[in-house]
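The complex is shown incomplete by one protein chain, all other protein chains being positioned as in the whole.
Let's turn to chain A:
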Amino acid sequence: MAEHGAGATGADVARVFRHEYGRAVAVLTRAFGSLDIAEDAVQDAFAAAVQHWPSEGIPPSPAGWIITTARRRGIDRLRREASREGRHAQAALLAAVRSGNGPAPAAEEQFLAEQSGVDEVDDDTLRLIFTCCHPALARSAQVALTLRLLGGLTTAEIARAFLVPEATMAQRLVRAKAKIRDAKIPYRVPQGAELPERLGPVLAVIYLIFNEGYNKGPADGPAGDELSAEAIRLGRLLASLMPDEPEATGLLALMLLIASRRGSRFTPDGGLVLLAAQDRGRWDAAPAGEGRELVRRCLRLNRPGPYQLQAAINAVHSDAAAAGNTDWAQIVQLYDQLLAVAPGPVVALNRAVALAELHGPGAGLAAVEGLELGNYRVYHAVRADFLVRLGRLPEAAAAYQRALELAGSVAEGRFLGAKLRSLGVAGYGDGGPSDPLTPRRSP
């Protein structure tokens, strides 16, 4: 980081952008009552920062500078539009902002004055999060708005991440913002009994962004890592803003623990490596340690929820220095709890995998029979693995074949194809060499 007063680099501005963009949009949205005006004003302010900071240096409070500049730019814009087009709404809004009718003028002073506790900027940031993730908006719109308004990602970046044309994503954002404006989706943090119901979509959006990034392999370039990192940043923000919501902390812990394994998840040529075969020496100790600590903090609160329990399961994996040391009994117990709070066939499938480690593949197979997951590739791959371990190779080959037909990515397809061939069952695969990535588990 550059010293105050010394010239700032592009990286300095980028760092401030990453951390302050969403907070600035949040404050300005309350000041101007319009997402569009707030966005434009904050973008203008960062354009000014790029222009001024390299020669003048980073100001003592970059966030305060951005908010003050954005507010000025927003008022300038309203003034121009009000005089040019005689638009009464703008003129009235301008009068309200200028006369201090509303909390706007105090925002940056408050920002400078309060750097801890729940201050106005924090409240505004939470308001923006809950508005972006309002249940009246489609999930795809919630995700796009969150990345755009809170993460400052460009429309092109969001479109690339979700594999849709940029024009489609632009339209999605325009429509979502129009709905917020026209239907008057309020700019507020839900209270009391409303909160649990409204927190759900917020957590789901952040986790979806994380998974979208995490599921991308090395072949997809750095975009996946950046998306996961943004989800973790948002999760950290939410957990800090809602310290009394253990599920927010649980989600952050879950993402940190999963992300700690990212480096060992693919072979250098992009092949998939399953958990049991991963080189645990390459797991990233810092996020894993933080994730485990957060799980312990959640456990002390004793208000378990799905994200906390999934985080706890990942923490148990993280605790084992080798796959063989995994405490499967504890994992099965955690899955039992997870099934109680969030019943569903996918959770039951994951529980069966842990059960097979504890009591053998026969127990696992019995537990997956009857699950309604016929179109879920992982279900067939898991069944196939149990059948291999039970020596029922022809049935295993048929199950791998079904999984292969449903494979969701190239890496997955290659992985399953190699598994299938390694069985050497006539009529399936080509009986080629067994997959070197995942040595057969010891029973």
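Things to note:
In this text, contacts are C-beta pairs under 8 Å (C-beta built on N, C-alpha and C of every residue); 3 or more make two chains touch, one makes a residue touch a chain; residues count from 1.
As a convention for this text, contacts and distances are computed from a predicted model.
Not shown: a single chain whose UniProt protein name, out of "YCII-related domain-containing protein", "Amino acid ABC transporter permease", "DsbE family thiol:disulfide interchange protein" or "4Fe-4S dicluster domain-containing protein", is "YCII-related domain-containing protein". When the omitted chain is restored, the residue from A:182, A:244, A:279 or A:372 that touches it is A:182. Here one chain is not drawn; of A:136, A:285, A:346 or A:410, the residue touching it is A:136.
Where chain A meets the chain that is not shown, the touching residues are 134, 136, 182-186, 188, 190.
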